[in-house]
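With one protein chain removed, the remaining protein chains of the complex are shown where they sit.
For reference, chains read A, B and C in written order, and residue numbers begin at 1 within each chain.
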Amino acid sequence: MTSPAEDVDVAAARPQPRRGVSLRDSGPPLALVVIFVAFSALSSDFRSIGNVQNIMDTAAVLAVVTCGITFVLMMGSIDLSAPGVMGAAAIAVALLVANNRNGNELGVIGILLAILLAAALGCVSGLALVLLKVPSFMTTLGVSAVGLGLATLMFNGVQPNITDGTLASWPVERLLGLSYLTWIAFACVLVGYLIQRYTRLGRYAFAIGGAEEVLALSGVKVAPYKVAVFTLAGAFYGLAGVMVTSQLSAGLVQAGKGYDFAAITAAVVGGTLLTGGRGGILHSAVGVLIVMVLTNGLVQVGVSPYWQGGVQGLIVVAAVAAAVLPQRRRNQVTK
Amino acid sequence: MIPPANPEIGQQPHPMVPALEVKNLVKHYPGVKALDGVDLVVRQNEVLGLAGENGAGKSTLLKALVGLVRPDSGEIWVRGEKVRLRSVVEAANHGIGMVFQEQSLVPNLTAAENIVLGSEGAGVRGGVYRWETMRKLAQEQLDKIGSDINPLARTDTLSFADRQMVEIAKVLRIEQRSQHPPVIILDEPTSVLESKEIETLFTQVRRLREFASVVFVSHRLDEVLDVCDRVSVLRGGQSVGEVATAGAAPADLHRMMIGSTGSDDHYHDQAYERSAEPLRPMLSIRGLSGKTFRDVDLEVAAGEIVGIVGVHGSGREDVCRALFGAEPTLAGEVTLDGKRLDLSSTRAAVAAGIGYVPAERKIEGMVGPMSVADNMTLTKQQSRCAGPIVMPKRQSSLVDRWIERLSIRTPHRGTQIQRLSGGNQQKVVLARWLVAGDIRLLLLDHPTRGLDIGARSEVYRLMRELADSGVATVLLADSLEEAIGMSDRIVVMSDGKATKHVPCPSGDKPTPLDLVKEMV
Amino acid sequence: MSTPVIAQPAAEPVVVKGGPTPAQRLTSFMPVIALVALLAALTIADPDFLTQKSLTAAIRTSAPLVVLAAGATLVVLCGGIDLSIAALASLSTVFFAMWLPDLGGLTTLAVIAAAAGIGAIQGIAHVVLRIPSFIVTLGGMSIFSAVALVISDAGPIRVVDRDATNWLTLYVAGYIPMAFFVAVVVVAVIALVLKLTPLQSYITATGYSESAARLAGTPVDRVKVGAFTVSGACAGLAAVMLVSRNFSGSPTMADNLLLPAVAAIVVGGTAITGGHGSIWRSLVGALVITLLRVGLPIVGVPSAYEQILYGAIIVAAVALTLDRSKVLTIK
Partner (left out) sequence: LTGCSEESNAGTGGSDKAGACDPADVKLVGQVRNESNPYEASWLDGGDAFAKSVDLEQQRLTYDGDSTKQQEQITQLLAGDTDCLVMNILPNGDSDTPPIVEQAQEAGAYLVTQWNKPADLNVTDYDHWISHITYNGVESGKQIGDALAEAIGGSGGIIALQGILDTGAAKDRFAGLEESLAANPDVKLLDQQTANFSRAEALEVTKTLLTKHGDDVKGIWAANDDMALGALEALKAAGKEGEIAVVGIDAVPDALTAIESGAMTATVSSDGPWQGGIGLAAGYCVATGELDVADIADEDRAWFAEQFLIQQDNVAEYLSPATDEADFECDNVFSRSQGAIS
């Protein structure tokens, strides 16, 4: 297999060709290195092997969510449904595998069913987008609320705790120093990358972000691909919800709280454009690491909890600015 | 999958049956009858020209032929069979494919993907890409038209001309879809190409004729006569006749297009008298450098039209943008009418009396969903305001006046500009700089791109009148002929540098060949 | 200079009657239709809901949301988004509570001015650094929250002197809560300024096509900074309204109003991609969202179903209100 030429800078405003590999693609990895080195210099706890493993482990769930959201962002759409979809999947899996609430012991099948439920919710977002022509911002916000409602219904006042062996092993068992959860995240990134590079779904998602109308002119029906992308994203969120459940040994309605904005931040910090057509899974993976290194580093160097969010916000803005500034153009469109 | 068709051995229909026939096609849009009973015959193995003024209905007709526009009534026959075309795919299955007026490639995909887009065939199996196969499929197409671009290059890294080749390579994929000889529609493919590229394209068109029918649209009538076997003329949504190209002159075609014996005031023929007074310097550029140009010196006097010529990548476009504050500069000094010019923003440029008409009309020139009126008064808000307050009456009468003066075809001043034909859109964009009457320097990047002869003449006349009233003009012309015809002086740019200044007084114009020698 | 005259006559009469068709007019009333339909549904579910007292309470409740959504609508119309409004409003409640003892009656103006200034800084960061507004304001959101936590020592600050906010709890003409009245006045003033000046054109052009707007010499950057400034000022005003209602400032008070405010904008039918929409639409959208927030639980919908209904209704509302002829791509 050969792969397409490396992505180079797209001039959104001027469709003239630009030469050379863009700095924008090397910016985020550079930022990651700079932030990592800075924290390492500031704190010896930070640069320990154990802490690096810890960063990878804590990044796992966000990485999986970000894999899903990246496909949506590549199309130029947005997805705010992660909290609801993850919550529904978390409760669903907790009630399907061995647990304290009912006699179910479906194991892996239970996990798959929970992911299927999540994919179905994602599919609803996509269908509402293409059939009702409602912007994804709203369809996914709506589906998130629906997911939380379903999760609350299933929760029904009593905390479901799981005793399933497979799930219990994910956060605990280690391979080469990293937990199974982390390996699952790696697998997701790899699968996401393969989908993005080598499948029609991935390439079309990318193309939809580049020039949706051209696909239609070429006789491609984009609607099914859009629905498929939201479904795929839902499946990733579902898996992430299952992962949270395995970490907590319990199904929480709030399992996905905050993951919507965190994942978008990670993707954008990694160089995926909210306007679509640029970036991808590897970019997002770098973005996830930037966010997680920041979060961890701030605790390690002992920044006051009050300030942590603020410092993180500042650094994210600075990181994006540093990545964007070198290729700033006069008549650039910044949304 | 789709059986690869070999045009030589495919069942050839009877040679007398037209490849495509359109009968009494009608299409209404709110306020306009875009097609008003059009008839058209495309014979097998011919290149049919389609001519008509801006807004005559050419693009609408062609879009109906590829299923993008649903006609209100009328019939379309393909090789003697009546068909209904409801989508691009259906049209492609009947062997009809189109290259659109505005380039339509996905910029962030590879050329190969664009070429096979929607008909990947063996390039995709079970939803999985087979890049090598896809590259080969694309390479085949590119070989057919003799293009040597890398199929795996990202499309937005290709030059405009190369992208046009990708479009043609792509449209030829319909051979794979239909057993029949294809009908290839080219809507203004040359308006963005340079002469060398146009020659390459024409070679391809002539080659296509061997096994296909071609419908070709261009506002450059000499081109139409050159490459076509026959020309059909549309006016106001109706077919008004056809011309065999052998022995016909552009003027004949033009007369048919406008329906009168209007004077053919094309730039070649016009004897244009300039006053002999010494010219007052208006724009003065010293040592201007930017990302893509270096050390450019240029003087433009009030009332002077200076053309800049150069091949793609010569940097001339960025010089214009830099003067308008839309592209950063690294060094140099620019004065306008003796005052140092602030190059930091487009705002400052507008305040200094500079106007700019960008080449990329759709993206940079107009705000599609806004009305004709709002587009026209967007820059010169003062023209429709009393103090800071907008006066709707003032705007409507001003706009209506300019709609009439420039013969802009629009149902209403309130119509969204994106609903106008390309030529009429361009006129609105030009009018934007004229409504206030306070322009001192006009930077025109391909201002006649996509305009019909009549509209072009209007733009030329307008440019000259503006020059007469003291406006300095920098022109990046559509063709060398246009540059020569319109300019008082020509500057040749190559590789980011202004290499040569060629005087171009009326009566003593250089030939295109003279310029080409300087350009390379 | 003389205006050039083109001799060539128009081939056919150019200007004909145009303007919006009845169907197009109807689409601009869709938000109101959605609002009335929702009110009717709530009344059917619980006939007691449709009382003057209950409606008065609902519109009083909606006031801060209306103001927040109205300000952010300008940013959305310009093609951006302001995710910081809620955090900025929270910070402003803290400002208010802290400054009141010193500034007295001037506190309201000072808070609005400070919030406007903070909004302007975000706008400047956005246009100068060319960072997407989504990121700038996401960063702003966490920074403002942090500042609010630190200066308030992470706790609410009581407002003992209620004179400064008491006026907001009055009623105009006996029935219209002052807070809502002020919100409507804010919406009307912004709408009027936009309509009467070229700002409307500038904003629309910027939102639909920033590069074309810039190359037409439109003051894109200033318009955007202005939009962020107004958005900030509105967050400040919303904060004052919240303080008048809660008798305290708190570093997290308004945080949960972000998604409802953005939902209000979109439910009103403003295109999230920019260009098309209006501030009136957001007013109606905010009323719809308020009815959903307070109406569903009050008429007795259990909380799990409430969330499901909320999700379904906001999607359905947008399906109804968004004028697709004005929005080219629905992303």
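The rule we apply is simple: a contact is a pair of C-beta atoms (placed from the backbone, for glycine too) under 8 Å apart; a residue touches a chain by one contact, two chains touch by 3 or more.
Given the structure is predicted, the values throughout are model-derived calculations rather than measurements.
J.: If I'm reading the header right, one chain is hidden. Which shown chains does it touch across the whole complex?
T.: A, C
J.: Hey, which of A:Phe36, A:Phe137, A:Phe155 or A:Tyr237 is the one touching the hidden chain?
T.: Hidden-chain contact among the options goes to A:Phe155.
J.: For a quick check of understanding: of C:Ala70, C:Ala114, C:Met178 or C:Ile265, which residue touches the chain that isn't displayed?
T.: C:Met178
J.: Please output the residues of chain A touching the missing chain, sorted low to high.
T.: Counting only chain A, the missing chain is touched by 45, 48, 50-51, 53-54, 57-58, 87, 148, 151-152, 155, 157-159, 161, 171-172, 179, 244, 247-250, 252-255, 257, 295-296, 299-300, 302, 305-306.
J.: Need a quick check: the contact residues on chain C for the chain that isn't drawn.
T.: Within chain C, the residues touching the omitted chain are 48, 51-54, 56-58, 60-61, 64, 149, 154-158, 167, 170-175, 177-178, 242, 245-254, 256-257, 290, 293-295, 297-298, 300, 302-304.
One rule holds for everything that comes next: only the chains that are shown with their structure count from here on.
J.: Name the chain pair with more contacting C-beta pairs, choosing from A-C and A-B.
T.: If we tally the contacting C-beta pairs, A-C comes out ahead.
J.: Farthest from chain C by Cα centre, which chain is it? Let me know.
T.: B
J.: Quick check: how many Å separate the C-alpha centres of chain B and chain C?
T.: 42
J.: Let me have the rounded angstrom distance from the C-alpha centre of chain A over to the C-alpha centre of chain C, please.
T.: Roughly 29 Å separates the two chain centres.
J.: Please work out the Cα centroid separation of chain A and chain B, and write it as a whole number of Å.
T.: Result: the chain centres lie 42 Å from each other.
J.: In chain A, which residues are in touch with two or more of the other chains?
T.: Residues 13-14, 213, 331.
J.: Any chance you could list the residues of chain B touching two or more other chains?
T.: 326, 346, 363-364
J.: Within their complex, state which residues of chain C touch chain B.
T.: The contact residues of chain C facing chain B are 1-12, 14-19, 21, 195-198, 200-201, 204-205, 208-209, 211-219, 221, 275-276, 326, 328.
J.: Chain C touches which residues of chain B in the complex?
T.: Residues in contact with chain C: 30-31, 53, 236, 258-259, 262, 324, 326, 345-347, 349-350, 356, 358, 363-370, 374, 377-379, 381, 384-385, 388-390, 400, 403-415, 432, 434, 437-438, 454, 457-458, 461-462, 465-466, 469-471.
J.: Enumerate the contact residues on chain A facing chain B in the complex.
T.: Within the complex, chain A contacts chain B at residues 1-5, 7-8, 10-11, 13-19, 197-201, 203, 206-207, 209-211, 213-220, 277-278, 329-331.
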